[in-house]
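Reviewing the structure listed below.
Here the complex is missing a single protein chain, while all its other protein chains stay put.
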Amino acid sequence: MISVFQQHWQELLVGFGNTLLCSVIALFFSLIIGSTFAIFEVLPSRFLHILGRVYIEVFRNIPLLVIGMFFYAVVPQYVVSINGFTAGTIGLTLYTSAFIAETVRAGIQAVDEGQMEGARANGLTFMQAMWQIVLPQAFRYVIPPLGNQFINMVKNSSVLAFVAGFDLMYQGDLIASTTFDTFNTYIAVGILYLIITLPLSYYMRYLEKKMG
Amino acid sequence: MSSFAEAYTWINFRFLLEGLWVTVEVSLVSIILSFIIGSALGIVRYIRAPFISTIVGIIIDLTRNLPLLLLLFFTYFGLPKVGIRMDPLAAAISAMTVFESAMIAEIIRSGIQAVDTGQMEGARACGLTYWQALRVVVLPQALRKMIPPLVSQFISLIKDTSLATIIVLPELLYRAQIIYGQNTRYMIPMFVALAVMYFVVCYALSLVAARLEKTAG
Partner (left out) sequence: MKRLRNILVLVCLSLVMVTLSACTNKKSSQQNAWQRAESSKTITWGVKADTRLFGLMDIKSGQIQGFDIDMAKAITKKVLGKDGHAKFVQVTSKTRIPLLKNQNIDAIIATMTITPDREKIVDFSKIYFAAGQSLLVKRGSTIKNVRDLNKAGTTVLAVKGSTSAVNIKKYAPQAKVLELEDYAQAFTALKSGQGEALTTDNGILFGIASENPTYHVVGGTFTKEPYGIAFDKGQGEMRSKVNAALAEMRKDGTYQKLLQKWFGNVAGFDLKEASQQ
């Protein structure tokens, strides 16, 4: 297993970097999209509420792999030419944003309603109150679950291997299928994933405990 | 649009449905097995028995922080190196059960912990033994709290069966690929069919769960 690292550290490093890169990009965009749909869900507008609900339910109930393959196999033929990394990252973003929307919505609803009313009474518009008063508090509540979403995202980014996304799983698989040392290669890849996910997961548990 | 009419023949539809059945079969078996194993592991971890709880905790943490796809590859391509050979169906069920048991164990543990410790103390003060208190007072309350995260975990499991297409398990996604591989015009119709089929199964489960939660709560 050590020899896998010794002989293939360059490929593994590229994969490790791509996995991190894709997870960070997907986290950034899914936070924006997710928060937007979460706000839709708590807005008084019935239309936006339904729109938010439909978006969340659709992306939560379809496998990430199907979404990713759609962007990889279908979109380049009919819309715009994108490579595997981009297709996979878009799929990951859309998929995760549905979960983040649910998390953020729960966070917003956990903030005391009096906060919103108080802010409105002090002359803030709904959006101002949302942005400045409610969301900052909501995010405090949702940091641990968001952290867990990020861990899920790092794990889920392995579907990029299906769409030639050059992520850690893809690189590992390439090494395994050229050296046929499947056993040790997959263990090596597993250790690299754990380097990202395990500390994060312990930190999130620590945060959860601290926040009680 | 004509490609939709051509793609949605009874023959293709039946071929997909056979795949959906494989998906449901793998999901059901994995859900049942991982619920049993996961509950046991979660309780073991919760009771903080010396040594054994720590070991179980470590295994759970290692497993649930790995991608399922990696576990699947390891099971199907890696384990034969140490003499454990499985067909795609057995490999898919094994990998999913191992992964989901770890995820469920974590849900069970935090669910039990979320029930106020005062409950346990009160029950003990009333003369119940530790096990009686756990079984009669703590677990039923915890279970109610656990229903939503458990259900979303089960939904994830159903969706994750699609990963087994890479080890050539003839489930829904694999069969759709076979169909559009033979006629590329069927690609979009097949993706639509896939989305609808997965959605119906997963959404139905979440509706059932919502109902269950209402009657339980």
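Think of it as A and B in the order they're written, each chain with its own count starting at 1.
Going forward, a residue touches a chain if its C-beta (ideal position, glycine included) is under 8 Å from a C-beta of that chain, and two chains touch if they have at least 3 such contacts.
All values reported here derive from a predicted model rather than from experimental measurement.
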**Report entry** Options A:M1, A:I50, A:A121 or A:L207, residue touching the unrepresented chain
**Finding:** A:M1
**Report entry** Listed residues A:F16, A:F70, A:F99 or A:F183, member touching the removed chain
**Finding:** A:F183
Requested in this report: Provide the residue numbers of chain A that touch the chain removed from this figure.
Outcome: 1-2, 72-73, 77, 164, 176-177, 180-184, 187, 191, 202
Query raised in the report: For chain B, which residues lie in contact with the unshown chain of the complex?
Result: 11-12, 15, 18, 54-55, 58, 61-62, 77, 80-83, 85, 87, 166-168, 170, 177-184, 187
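FYI, only the chains that are shown with their structure count from here on.
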Report summary line: Separation of the C-alpha centres, chain A versus chain B, in whole Å, is 19
Query raised in the report: Which residues, counting only chain B, touch chain A once they are in their complex?
Result: 61-62, 64-70, 73-74, 77-82, 155, 159-160, 162-163, 165-166, 173, 187-188, 191, 194-195, 198-199, 202-203, 206
Report summary line: chain A residues touching chain B in their complex are 57-58, 60-66, 69-70, 73-74, 77-78, 151, 154-159, 161-162, 169, 172-173, 176, 182-183, 185-187, 189-190, 193-194, 197-198, 201-202
